[in-house]
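Heads up, one of the protein chains got dropped from this complex, but the rest are sitting where they should.
By letter and in written order, the chains are A, B and C; residue numbering begins at 1 in each of them.
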Amino acid sequence: GSTSSENDSSSSSSASAGGGSGVKIGLAFDVGGRGDRSFNDSAARGADKAKAEFGGSIKELTAKTSDTEADREQRLTDLADAGYNPIVGVGFSYAASMTKVAAKYPKVSFGIVDSVVDAKNVDSITFTEEQGSYLAGVAAALKTKKNHVGFIGGVDVPLIKKFEAGFTQGVHDTKPAVKVDSQYLSHGSDFSGFASPDKGKAAASGMLDNGADVIYSAAGSSGNGAIEAVNGVKGAWAIGVDSDQYNIPGLAKYKASILTSMVKNVDVGVYDFVKSVHDGKPLTGVNNYSLAKNGVSLATSGGFIDDIKTQLDAAKQKIVDGSIKVKTTP
Amino acid sequence: MKKLTSRIDKERLLLGVAAPLLAIVTALVVTALVILATGKNPGAAFSDMLTYGSASDSQVYILNKATTYYLAGVAVAIGFRMNLFNIGVDGQYRLAAFVAAVLGGALTVPGWIAIPLIILCAMATGALWAAIAGILKVTRGVSEVISTIMLNSIATAIIAYLLQPGKLAELQSGGTVVSTDPLPKSSYFFTIDTGAAGVLWGFIVVAVLVGIAYWFVLGRTRFGFDLRTVGQSESAATASGVSVKKMVATSMIISGAVAGLIGMPTLLNDSHQFSNDFPSGIGFTGIAIALLGRNNPVGIALGALLWGFLERTTNHLEFEGYDKEILGVIQGVIVLCVVIAYELVRRYGLKRQQQRVGAELAAQAAAPTQKQEVA
Amino acid sequence: MTATMTDTPPPAAPKADTGGRSGRSVGRILTIIAGALVLVAVVRIITGANQLTSEGQVSAALGLAVPIGLAGLAGLWSERSGVVNIGLEGMMILGTFGAGWIGWQSNPWLGLLCGVGFGVLGGLVHAVATVTFGVDHIVSGVAVNLLALGITQYLAKLFFSEGKPAEAGGNPKQSPPVESLPHIDVPGLSDALQSVEKHHWFLLSDIAGILGGLVTDLSVVTLLAFLLFVGSWWLLWRTPFGLRLRSCGENPIAAESLGVNVYKYKYAAVAVSGGLAGLGGAFLALVTSHTYLEGQTGGRGYIGLAAMIFGNWRPGGLAMGAGLFGYSDALQLRNGGETVHALLLLLVVLLAGLAGWKLYRKAHWQAGISLMVAALVLVWYLFTDEVPSDFVGATPYVVTLLVLSLSAQRLRMPRADGMRYRKGQGK
Partner (left out) sequence: MANRDIDITVRTGTVHALCGENGAGKSTLMKILYGMQQPDEGTITVNGDQVTFSNPADAIARGIGMVHQHFMLADNLTVLENVVLGAEKLHGIGGKARTKIREISDAYGLNVRPDVLLEELGVADRQRVEILKVLYRGAKTLILDEPTAVLVPQEVDALFDNLRELKAEGLTVIFISHKLGEVLSVADEITVIRRGTTVGTVEPRNTTTKQLAELMVGSELPTPETEESTVTDVPLLKLDGLHLTQTDLDGVERIILDDISFTIHKGEVLGIAGVEGNGQSELVEAIMGIRAPDAGAITLDGADISHVPTRNRREAGVGYIPEDRHRHGLLLEAPLWENRILGHVTERPNSRGQLLDIKSARTDTERIVQAYDVRTPGIDVTAASLSGGNQQKLIVGREMSHAPKLLIAAHPTRGVDVGAQAAIWDHIREARREGLAVLLISADLDELIGLSDTLRVMYRGRLVADADPATITPEELGSAMTGAATGHLEHAEDDAR
C-alpha cells in the first residue's frame, strides 16, 4: 500500500519506466478478465504479443460486477502508483475514471478500449462495430434462402445497438426484401442477457420458427445458446461475434453452423498502443480501428463465406472509400 | 446509585461486544483457512489489507463508499424494525436517482434551490415506488418480499425504456454510454478536498443527519415507538391502538424515501449524471449491512465502514497475487457468523436474565418476612 | 324458568358449512385450465397471434419453467416444514457450479448429482443457522445467498481460469463445456401434432401445439422434474413421512409432543430443498447452457419463491405459477412486442370477467375499478401495434404482481412458517 503523499513522487519517477528494458504494461480488464474468449482476451493477446517483442512485464487487474466509479479509479491509480506505463483500460466503463486518473498522472500513457477520453496522454482505441456488422448483414442477406434473418442482442445498450444498426443496414442494402427480426434478451441495467444461453436459445428458436434462417447474435455467452438452436435446424446459419467463434473449444460441436464471426481486433489496437509507448512516441487522441485499418473483420474459418467473397469485398471497399456510411443507431 | 448500576448493565454491554467480536474472529479464521487451502499465506494478505486500508487515500475512499452503504443500510433497517423485508430498496434508489438526475439536468435554477429539489425529488420517487409494495400489502395482502422483487425488475425496465437517446438521455462521445443531461456545476454538492488523499464527499453530512434522525425518531418519538411496537408484535400493536396497516404503509414509504437518498452521493458528488453504468445492487448490500449493524444506527455505520474497508483492500489484494474473489467469501462468512453469533448471545442473555429473575424471586420467597425491596 | 341440563356437547363457534373442500381442488383446477385454454384460443383467433400456443412457444416455456418450478418445489419442501428459504438463489448458484465443475471433468450425470449435492450443502448451512441456532430465516437466507455467490466466484477463478480447464474453454466466469444429457422424443407423435397445429383450427390446434411442445425434444431432467413434482406431492400428502414433515410446518410443538423429532424433519426438508434448488441450477448449467456461467441463475430462486406463493404452497398451483412465468418469458423472448400485445386483449377479457364477478358479489367499487382498468388496457390495445421491448421484458413480473394482488388474500401458508422453534420450549 502507499499513502497519498507518495503519489506524486512515485508517478513522476515511474514515468520513465517506458524506455530501456522493456515495458511495464498495466491492464485493467472489464468484468470477465483474461480468458473471457472475447474482447478482454483479445486485449490480453495484444499485450502478450508486445511483451514477447519488447520484454518487460504485465500486471492485470480485473473489474467485478459491483464496481463503482471509485473502484475503477482506484484500479487505474494503483497501477500508475506502482509504476506501470502504459496502462490500458479495457472497456468503455473506464472512460470517466480514466479522465480523472490521466489528469493526475500526466506523464503516464493511458489507453482506453471502446470509448473516447479527451486528454493529452490518452489513446482512445475505438472500433467500428457497425462496419463489421454491416458486412455480417451482407453475408446474411446473401446466404438466407427464406429472405428472413434475425439479430439477437444481449442487452439493449448503445454498444450492442451499433451491431444491430450495422447489421440491419447491411442486410437491407444487399437485399431490401429480406426481413430482419431483432430481439434483446434483457434491458437496461439487467445484464443477465449477456449470460443466459437458455434465453439466447429461446430467442433464436423463436426466430427460426418464424422463418428466419440466418441469426446474428451479439450477446456474450447467451450467443452460445443461439448457436446451439441454429445448429438444430438444417440449412440455418449462425453468425458469431467478438472473436472467431468457429475456433472456440466450447462451440466445437456446432462449428458447422457458424457461418462467420464479426471479429473485433482489440489486440491490434492494444499492441499498436504499447508499441508506440515503447518507441517513445505514445499514441494519443482517437484511434478508430475501422474496417479500413482491419480493426473489425469477418472471420473466414470454415470457408463458408468463400463463395460470396467478391460481394463482401465490394461492400468493404465501399465502406472504406466512404461511399457507404454505416449508421451507429438502429 | 443502584438504579445507575442496573441501567448501565455491564453484563449486557459485554454481551453486546461479544457478538460481533465472535463473528469477526470466526470469519477471519475461515478466510485464513480458505486462503491457506489455495497454498498462499493468509498472514501476508491480512497485513497487506491492514496497511493498505489505513492509508489516508484509502480512508477517504472508505468513507465515501460507506456514505452510500450507510444510507442503504438505514433504508433497509427501517423496514426490518417493522418486520418488513424491503428487498426493493435496490429498484427504489435506482429509479429515484434516475428521475432526480433527469430533473437535475433540466433545472437551471441556482444550486441552493436545485440541490434540495433534486434530493426531495429522489426521496419522493423512492417513496412512491416503495408505496406500491406497501399499499399492495395492506390492501391486497401481497407479501412485500415478492412484490418488491417484482418491482425491482419493473424499475429496471422503466429506466431502460426512458434512458435512451432521444427519450430522456443522450449518447456520449464514444457511442457506448447513454446518460441523462449532466447536472450544471452549480448543482454539485459540496466536497471536502483532503489534498492528496482525495476528495471526501459532502453527502457524508447528510448520511450522518439521516443516522441521527433514524435514532431520534425510533427511540425518542411516539411515532418511533409505534413503529417498533408493530415490529415486535403486530397483535400487541393493534391492541395498543396502533393502526398496523397505516404503519406498514408509512414505514414502507419512509424506507423508500431514504432509499431514494442512496443514489444521491454518487449523483451529486461524483457522477453528476445518471448513465447506464450507474452503480446497481447497492440495495442488496444494504440488507447485509443492516443485518451486520443489528438495525442500530451506530452498528449500521460500523457495518458500512467494514464493507468499504473490505472492498478497498481486497481490490488491492489482486495486486499482491491473491484472488480478489475472496471478498465474496469473507463477506458471506461474516454475515453468516454475525447472525449466528447475535442469536447465540441473545439467547444466552435471555437465559441469564431469567435465571436472575428466578434467583431473586427465590431469595424473596426464602425471606418472606423481610420487607420487599424491588427495583 | 329453571336452568335445564343437557347432554349434547356445546357446538363449536358458529361456522358455516365448508364441506367438499377436498374434492374441490382437482375439479377446480381442471376447470380453470380448460377455461384458460378456451380463452387463449379465442384471443389467438381474434388477434391472429398464432405464436400464443405454438409448439415452439410451449417447448421454450417448458424449458424456462423447469428451473423456476424446481426452485419453487425446493421452497415448498422447506416451507412446508416451517423454514422460509430465501436462500434458494444461492443454492441454485451452488448447483450450477457443482454441475459445471464435475460435469466437464467426468460426465453430465455425475455433474447433475454434484449439482444436487452442492445444493444440499447450501441447504444444510441454512438448516444449521435456522434450525440449530434459531436465526431468523430470512436473515439466514440472505447470508446463504451472499456466501454461495462468493464461494462459487472464488472457486471458479481457482478451478477454471488456468491450465487444462482454460484450454478446454473455461475462464473465471465459466466452466469448460459439459456433454449434453440425453433428450427424449416420441417418434411420430410430434409430427402428427405439428400437422394439426399448422391448420390453426380453433382450440384443436391450440391443444395440439401445447401437447407438441410438452413432448418434443424433452430433456431427461425435465422428465425427472415432472416425476419430482408428482413424487413430492405423493410423499408430502400421502405418506407418514410427509404428514410428519407438514406437521412441523403447521405446529411443531404439537408434533414434538407426539414424538416427532422436529429438528430431524426440518433438517431433512431443508436439505431436500437445497438439493432441489441445486437440481434447478444443474438444469440451467447442463441442459440449457452446457456450462457453468456466473450470473446464470439471474434471480430465478426468487422467482421460484414467488411461483410457490402464487401456487398456495401446493405442487399443482406451483407448477401453474412456474408455467406462467416460463410462458410469459418465452413469449417475450420469442416474439417480442407483437404477441405480448395480444396478451393485452387477454387481460381485458380477464378484467371484464373479474368485474362481472365482483358485481355479482355486490362489490361495486371493486367492479368499477376492474372495469376502468379493463377499459384503459383496451384503449392501449386498440391504439398501439406492439408493446415497447423494454416493457415486454417486464411481462412476467407485471403478470405476477397482477395475479398476486388479485389472489393473495386467498392464500394460506403453513401456520408455523418462518417461526423459530426450539425443542422443549412449548407451553
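Couple of notes before you dig in:
Criterion: contacts are C-beta pairs under 8 Å (C-beta built on N, C-alpha and C of every residue); 3 or more make two chains touch, one makes a residue touch a chain.
The shown structure was predicted, so the numbers you read here are calculated from the model rather than taken from an experiment.
The chain not displayed here makes contact, within the full complex, with B, C.
Shown as candidates are C:62, C:236 or C:255; the residue that touches the absent chain is C:255.
Interface residues of chain B facing the missing partner chain: 6-7, 9, 219-226, 228-229, 232-233, 235-236, 238-243, 350, 353-354, 356-358, 360-362, 364-365, 372, 374-375. The set of chain C residues touching the chain not shown comprises 1-18, 21-22, 238-240, 243-244, 246-247, 250-251, 253-261, 361, 410, 412, 414-415, 424, 426-427.
To be clear about the criterion, only the chains that are shown with their structure count from here on.
With centres computed as the average of Cα coordinates, no chain lies farther from chain B than A. If each chain is reduced to the centroid of its CA atoms, chain B and chain C end up 31 Å from each other. Taking each chain's centre as the average of its CA atoms, chain A and chain C sit 38 Å apart.
Shared contact sites, meaning residues of chain C that touch two or more other chains, fall at 172, 299, 390, 393. Among all residues of chain B, those that touch two or more other chains are 153, 156-157, 160-161, 325, 327.
Those residues of chain C that touch chain B in the complex are listed here as 86, 125, 129, 133-136, 138-140, 142-144, 146-151, 153-154, 156-158, 172, 299, 302-303, 305-306, 309, 388, 390-391, 393-394, 397-398, 400-401, 404-406, 408-409, 411. Contact residues of chain C toward chain A in the complex are 51, 54, 56-57, 59-60, 63-64, 161, 166-174, 176-177, 284, 288-291, 293-296, 298-299, 329-330, 333-336, 389-390, 393.
Chain contact summary for the complex, chain B toward chain C: residues 34, 38, 85, 87, 136, 140-143, 145-147, 149-151, 153-154, 156-158, 160-161, 287-288, 291, 323, 325-333, 335-336, 339-340, 343-344, 347.
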